[in-house]
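Removed from the display is one protein chain of the complex; every other protein chain stays in position.
Which chain is which? They are A, B, C and D, in the order written, and residues in each are numbered from 1.
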Amino acid sequence: MPIDFLAIAPEIALAVTALVVLAADLSLRGSAKQLVNPLAAIGTLVALYFVARLWGDERTTFAGTFVIDSFALAFKALFLLVLLAVLGISWRFFAEGRYFQGEYYFLLVTAFIGMLLMPSARDLLLLFVALETVSVPAFVMVGLRKRDLYSSEAALKFFLIGVLSVALMLLGMSFVYGFTGVTGLDAIAAAIGGLVAAGTVEPLLLAAVLLIIVGFGFKISAVPFHFWAPDTYAGSPMPVTAMLAVASKAAGFAGLAIVSFIAFQPLADVWAPILGVVAIITMTVGNLGALQQRDLIRLLAFSSVAQAGYILLPFGVARGGSGMLDAAVNAGAFRAVLFYLAAYAVMNIGAFGVAIGVSRRTGLRAIGDYAGLGARSPMLAAAMTVFMLSLGGAPLTVGLWAKFAILEALTVDVTTFGLVLAGALVINSVIAFFYYLKVIRLMWMVEPAADAPALQPGANLTLVVASLAAATLVLGVLPGLLSDATSIVTFAAVR
Amino acid sequence: MTEPSLLIQSAWLIPALPLASAAAIAAFGRRLPWHGAEIGIGAILTSLLIAIAIAWETFTTVDPAPYEAAYAWSPLGGGFVLELGMLIDGLTAMMFLLVTLVSSMVQIYSREYMHGEKRFTYYYAMLSLFTFSMLFLVIANNTLQAVVGWELVGLCSFLLIGFYWEDKSNQDAANKAFLTTKFGDVGLIVGVIVLSAGMFGLTDTPFNFLQTIDAAVAGELSTATIVLGMLLIFVGCISKSGQMPLHVWLPDAMAGPTPVSALIHAATMVTAGVFLLARLFPVLAQSATVMAVIAVVGVITLFFGGLLALVQDDIKKILAYSTISQLGYMVAAIGVGGYTASVFHLFTHGFFKALLFLGAGSLIHAVHSNNISDMGGLRRFMPHTFWTFTIGSLALAGFPLTAGFFSKDEILVAGDLWAVNGFATGTAVYWVGLAAAFVTTFYMARAWFLIFMGEHRGAGHADAHGHDAHDDDARTRTTRTTHDAHDDHADHGAHHADPHESGRQITVPLMILAVLSIAVGLIGSPFAQEKPNFESWTSTTVIAETTYPFLAEYAAAGTGIAAAAAEPSAKILHGPPTWHLDLLLIVLVVFSSAVALAWRFYGRGLPAQDPMMRMGGLTRVLVAKYGFDSFGYRFIVVPVRDRMSAWATRISNDVIDGAVAGIGTTTMRLARTTYTVVDQRIIDGGVNGAAFSAAWWSARLRRIQSGDVQRYAGALVAGVILLVLAFVAVR
Amino acid sequence: MDPNTAGWVLIAALALPLVGAALMLLLPNDDEERIKRFAVLVTGVSFALVTAMTVAFDYSRSGELQFVTNVAWIDAINARFHLGIDGISLPLFFLSFLLPFLSAIYTTKHLPEPGKPKAFLGLMLLLQTGMAGTFVAFDLILFFIFFELVLVPMFFMIGMWGGPRREYASVKFFLYTLFGSIFMLVSFLAVYFQSGLRSWDIVELSNASMIGSTTFQTWAFLGMFLGFAIKVPMWPFHTWLPDAHTEAPTVGSVLLAGVLLKIGTYGFIRIALPILPEGALRFAPVIGVLAVIGIIYGSLCCLAQTDIKRLIAFSSVGHMGFVMLGIAAMNEAGIQAALFGNIAHGVITGMLFFLAGSLHDRYHTRDMNIIGGGMLMKIPRYGVLLTYVSVASLGLPGLAGFWGEFGAMWAAINPGLGLADSYGGLYLGLVIFAAIGTVLTAGYFLWMLQRVNLGTPPEKWANEELADVTRIEWIAWTPLLVLVLALGIFPRLVFGVQDAAVTVLLRSMGG
Amino acid sequence: MTGLDLIFAVVGLITAAAAIKTVTSTNLVHAALFLAVTLAGIAGVFLVLSADFLALVQLVVYVGAVAVLFLFGLMLTRAPIGREALDSDHRGLALGVSGALFVLLSGLIIAAFGDVRVDTVGGPRTADIGLALFRDWVLPFEVLSMLLLAALVGAIVLSRREDGESGEVEDVTRILLADDPDLDGVDDADASADGAAGEVRA
Partner (left out) sequence: MSLVGPLLLATLLFSVGVYGLIARRNAVLVLISVELMLNAVNINLVAFQNLLFPTDVSASGHMFALFIIGVAAAEVGVGLAIVFNLFRNRASVDVDRVDAMRW
């Protein structure tokens, strides 16, 4: 069985990049080490090129365990763009912080290999390995601020909760294997479909499904698997936090989407309501948690928990049947997830970018430190305003369309539960604005402290933030640019 | 009238001119030599000329059809159209004449009376605006347009009552007037709406007067619509035309300048309610209920309103209460089918009451006091005012051959006829009307004696008698002299000098009105039995051959209505007035006895120890003596004056006023409670509470986020267990 | 400008303020006068354009959409960029260009603290686009965007240039409106899917046969109801309004009262009613009752105020109650009255807020007890204006306030769509209570005038030099003062324009 | 109960007991050694289940490498000895949660597989595994190699002393501490600029 190398070209490109970065780091000295950043960016662009090259294709290789379809490609493109953005906000940060730069970039790129694999994986084993490839480098990256107690603690917490989750997921996978005898997602779906049809679905199988969801629940920081997130976000180097909050979360959702909409689709009538409830709890806990934060990063952490709740909502209306309407509802659901993730990536990385800009050379990160930012750095404040409004879902920002996509998915077929979920989203959106507006208010409506140090965000960070803000607004006016891409997304050859 | 004359087609000029004049005065009146008065007077005189011409034309045309012209003012949705139109018939022409004439007199009069007033220009603008509004109400061809005018006159009244707005009491009076009438307007507006709703299927112009009348007469309006609609409209009339119990604003409205009282609160605006009832008479004539309610309210008002005048010391208050009483006559007349009588009384009353008010103004101008106890002997100082005021008083008292005599007689006759139809309200109007005529004569005679007879008591004497008067009725002092504040700039010595006659600009209007107070009675009197007479003039819209529909029903039901079938009274219109010598006799007796009684008390001026003006046991003993002493009426009159009027005063002051004040207080309390408790605490508090509870939950959550990773792990696994259980449960 | 083809007019009108705001960013910060003049220029030019459009509008076909643009926008969700204007939209659209223009003129001399004209005027221009857009958007999504767009600039206007409690007020305003609007969005989506048309087009959806079951319509209407009712605001969703109004800078209050609140009622009329007639029918009595509660309640709250601006704010609750009563009547007359009331309230209350703002500029307080009366003596022209506008606001015939109030009551006596049969008695009661509300309304305005205007000035102000109405104020206010009178005398200015469009609307409701 | 079951029972009991001792032992080194026993026991279980290749891998990787790694870890971190020192305050929580988990899963397992009995125990032989690894599972295998490399690099980065690493003085980081319970949102945040809420840590 020949291997379709083009199909995995993006991953290969990243792997090569990772190795080149590692090698370059060894050969570069002093400040020249920061050149690995553009090197990694070039590799990313190459990978992106391959994704573009593949765009529209549907391919299957590695005995059906690896699939290229529009869903996978869309996610890959998203991950690679996020990687570029993360590289953008990392450059100064790591160059000035005297970290192990080369190793950082190597780990970063490796983690993204795992992410690229995730949406293509059609096998539990590959999925597991891909997930771990995301996690293990991330454990290290969180701890990269080595002399910082917070960083070490953050790493330990992240690690422990991470392995606990993965262990639970593996337990679930083992049971699924026990029931079906296969690890391929399509095969599992077929087997479970048979069980459902025969009416012999054991409770243990349901428990196993749930345990698998736990593994992804950890990645996406759904309640009650979210505890690590605020502490870890706060302790990590900020670009890593951005990566965790966006890319890692997106990878988790990609994985969750494929297991739930492919492997466990026949059981959707069971897991969907549970996920719906989890979504409600997640966003509520996230928003309530964010309300009282005094550290902007922690605020963003809780906000990202809440956002995860929003993204999880469409899972709540997934259908187990195979009728036209069921298919439409399910397709609407994972498209909404994808759209939201893309939008979320833009605005959240932007927000972290501003946070990095503000804290650069000043170390400011308390929300109170943002008082009067509008006067101190109008550009950063304006960008932050855009991101905050977008995260909240204000009009003319992409965030509104993201919320819209979710609501759309919830109402494709009007059901009571769908409306309950929509109502929960509405109420939470309002709660969320409490703290987003708090930041905005502080920036514009409060005088800066007299001794507030001058901000030096740096040129390339400014560029990244500005372009993300611009993207937020442009997509806010013309969401079609994004939704046209996501609306065609579908899974290739489901069975 | 086949082709309306150009004159009638130009009737719209009558309201238009005052409107233009109001705008012009406001725009540049201040810069003119007469500070705007010339514009106002010029415009109103022009209007008056047109009004006279139209009156003449409509009067001389025998049985003219009403002329209607309308412009589609605005679509209202649903295909309905609101018209801006004019309905010219005798009633309109009559009102034109009355309004323009009185307004002309008042405006001429005011130039001297208000001279030196700092808001002189504003005053004239307001007078013009008021005149326009009143004429706009009168010319209206539909109820909604009438409502517009109705509200506008209310506003002008408000602005003019509060003319001296520096004083809080005047502000309060203005507010009270506006709000009380506004309350009545609720009825009016809802009534108009109800009535128009009845027209929905019938026409595109549901507010149109003539169409409404036609529909009502043709039986196309349901009884419910008519009863509800007309009663609600009548509520508006109650407040506007000072009927009990919403009359309370009218005495207070005397806070305005006296010419304003003459124009607005005596001759024109307050008659708007009666006018509207007359306009819709064929509609309300469809329902015995409506007529009965109207009659009862009118009767109560005409009697008790009159009683209240007995104990007043303020000349303007006496006149105000008499206005209430006279309006009661008009309303009662409507209620007993006396359409022509009511309108006629409206007409004559307009002249003589305007005359009396302007005369009172002249007196006040001279003695710088409103109180009759401060006057006395003025006939020597002010001869013109004296004789004109005397004519006015005679007309008000219904002295034979004055205008007031004919019109009031008509009302009593109408009551009698209605009684013949078997309605007790007719009997009540007749007898209570007579009794009130006695009261009217008595209080006017009292005032007349105290003002003109005896010795001048002057400002120096005012204090001596002042407090007696005030003990009688504390309320009379409230507005005393305040409206003459403008004289303060004048020579201070004037207060102590003898009073002098007013200038020509004051006396000439008085004379004109005095002449008219006698003359206008003739056209409605038995002297004018041939057409054209007052009835043929003003009843063109009221269909002559129409009968009261309910009479036949009552007869069929055998409810004891004697002459339902062939009696002329069964028709809406009674036909030309005739002589009633018996009534004439009774009226003469009533008049002379009342005057005699007044002469007995006040003929020699206000004595130093006036038994009449003192409260307490002594007064009652003296009164009781008189009661046993002479004429047969006296044993009724004295207790009535002392007891019943005091009782009525208390009702008026304490109960009704108290209720009004109580409503005010309660409203304010309710307002405060609504705001502080309901709005700020419950509704807003609920919203904020939701926010706070979010914060509260947020604080609880914070405990869970302890920072201890092993607890996190425990919670995670516990969560998993719970979720598994939930999974299994869902299954 | 051919109304059939010139779709660019609406686009240009909406784009001009945006472009102006962008260009303004390029002006130097320190030349404040130039920035202010530029804002006047931008608003003036766009107002002139809209005026020209108003002239070119084909009034004989006011029931049809004119100046239409209808192009694909977001294909993925079938959303289209559909603009158009008909008789219902025209007056509101006009108003949303007039008021910013006047506000810009006013701001040249009355820039609220803490200055920053570029930001302030830029936000105002952004706000203008949002407000105006809602009235010409004929795609639900586009409507929603404009609907939401106004939130942000208004939030900043209140939050940055507002009074002492501005932060509280701004957040409250934002969250309240947001809350409702997202429910509204959910309803839009439900309609989108349930209709089977996969279309957001307001015209198409209005003309569609019954969308969903009655139950569905009821629930969907509830969502829209929340969105619009909060915006209106109806009792008991009104509590954001007094705070927002009280704290907002003068221009903010003017625009808030003048245009923003109209979006809610417009939404009811343009969207909720025709698209969900069954739901509307179910809700009509509720709306009616809440409206009348609002009338009485708003007036009572007004009576309890000492802050003149807050009083005016609460008066909005009452006035919008009349507008909603008109809507609750579900007949042509009611819709007409509601739309008229909308416009009238915009003009009158906008003007009142101008006056309240200037009052504060002069006295540095809005507490009527501290002002203590005598203003008519101290600054007579100003006092006359206050009287004039107050009297208009209390619904005096001949001025703008009357027609909406009377029309609403008149319409409610005979509600449409069969409501008269099932709820005739209720509606009669509503009319009576609404009429009583007019008395209370008169009461608080007279009381306000008495406390502010009449009497003699207290010592505190006796020797204070207070400017009477200034030249710039005259310029900014005269159009509104004229409109107050003109609408009162020529109600057909609005009624006539709307008539055909309302007929079309009612027909789509099956009325 | 076949002989295989009996053998499994014996091996299983040893493994379970060792596992329990691993997490309850008060002596660090003992705990690590019990872990080794447990892991070896698992290898035994594999053997019983006739998965000989995996048993071998288990022994090599776990007992040979991982257990030793842990011993080193324990030594290097100079851990104290004794129950108080080794167990945290969460024993109750731990017991409850793990007990519940065990009961729940056991119940579900018995319900699902309680009646499954197999006569012959077979499975892929080593050759099959090798073939499958490079036929079906080559992609995860390669990815795993990247993962291991990353883990290696990561472990080095974290453990390596200095050289290119930042010095003892870190960037100034302001982190808000939790000992400020009266934080009620909006208003306090405004005041936080005064530094009371922030703590500058060197």
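One rule holds in what follows: a contact is a pair of C-beta atoms (placed from the backbone, for glycine too) under 8 Å apart; a residue touches a chain by one contact, two chains touch by 3 or more.
Since this is a predicted model, take the numbers as computed values, not measurements.
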| item | value |
| --- | --- |
| Displayed chains contacted by the hidden chain, counting the whole assembly | A, B, D |
| Touch with the omitted chain, as defined above, among A:143, A:320 or A:350 | A:143 |
| Positions on chain A where the hidden chain makes contact | 63, 124-125, 128-129, 132, 136, 139-140, 143, 146-150, 152-157, 159-160, 163-164, 167, 170-171, 173-175, 177-178, 181-183, 230-231, 234-235, 292-293, 298 |
| Absent chain, residues of chain D that touch it | 2, 4-5, 8-9, 12, 15-16, 19-20, 22-23, 28, 31-32, 35, 38-39, 42, 45-46, 49-51, 53-54, 57-58, 61-62, 65-66, 69-70, 73-74, 76-77, 79, 85-91, 93-95, 97-99, 101-102, 105-106, 109-110, 113-114, 116-124, 128-129, 132-133, 136-137, 140, 144, 147-148, 150-152, 154-159, 175, 178 |
| Chain B residues touching the omitted chain (full complex) | 702, 705-710, 713-714, 717 |
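Just so it is clear, only the chains that are shown with their structure count from here on.
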| item | value |
| --- | --- |
| A-B or B-C - the one linked by more C-beta pairs in contact | B-C |
| Averaged-CA centre spacing for the pair chain C and chain A, given as whole angstrom | 42 |
| Chain A, residues touching no fewer than two other chains | 203, 207, 291-292, 434, 441 |
| Residues of chain C engaged with two or more neighbouring chains | 167, 171 |
| Touching residues (chain side chain A, partner chain B) in the complex | 156-157, 160-161, 164-165, 168, 201, 203, 206-207, 209-211, 214, 223-225, 227-228, 230-231, 270-271, 273-274, 277-278, 285, 288-289, 291-292, 431, 434 |
| Chain B - residues contacting chain D, complex | 695, 698-699, 702, 707-708, 710-711, 714, 717-718, 720-721, 724-725, 728 |
| Residues on chain A engaged by chain C in the complex (per definition of touch) | 389, 392-396, 400, 403-404, 407-408, 410-414, 419, 422-423, 425-427, 429-430, 433-434, 437, 441, 444-445, 478-480, 483-484, 486-487 |
